[in-house]
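Note that this complex is displayed minus one protein chain, with the remaining chains in position.
And then subunit A:
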């Protein structure tokens, strides 16, 4: 095997793993994805996204997903007198791999945000090979009121962290479930234990400030043990 071919195959494998993890992530968040989309084999991936010389083409690696029924239900705020038919707070998600290899500046980020808002995506995930510049990160946070933009590094997606044996199961609570929890334990929001916004699991699940996540651990004495954390 040639040296250059080897480099491409290594890169392709890495991209394939990131591609798989991002699909698992999107599906774990509650979006609809077909099984064969999530569990694409390396050969299929190569056939679909590689150029003639074996190098992967990131420009073609993109997909969108619609939220499932249960997700829409979870993200719809309870109806009130003034707003009897509230709109769900989630929508179609757009995932794109960034072909840029040097460094990612304002213009690349702006293009992505524009694409998301023009096509009415409620959320967008940009997977990059290199880190963003600090101003590009600012673009991401400034526009996040309209569409939720997230960025992941390829190297962070090589393994799915939720599949690790030491990572307990995290379940996002809906607004009603959160209120029921606070009522049951007579708590104020701030009295819950906290989880940081930038925590890897919080990033995986796309937690926003104020959302509560239920953590289910196995316990030797109790079988299962649930704890709750508020995202800050």
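Just so we're on the same page, contacts are C-beta pairs under 8 Å (C-beta built on N, C-alpha and C of every residue); 3 or more make two chains touch, one makes a residue touch a chain; residues count from 1.
Just so it is clear, contacts and distances are computed from a predicted model.
One chain of the complex is hidden; its UniProt record names it "RNA polymerase II subunit B1 CTD phosphatase RPAP2 homolog", one of "Gamma-secretase subunit APH-1", "RNA polymerase II subunit B1 CTD phosphatase RPAP2 homolog", "Proteasome subunit beta" or "Molybdopterin synthase sulfur carrier subunit". In the complete complex, the residue from A:138, A:169, A:194 or A:217 that touches the missing chain is A:138. Only one of A:51, A:70 or A:103 touches the chain withheld from this view, namely A:103. The set of subunit A residues touching the chain not shown comprises 102-108, 133-136, 138-139, 142.
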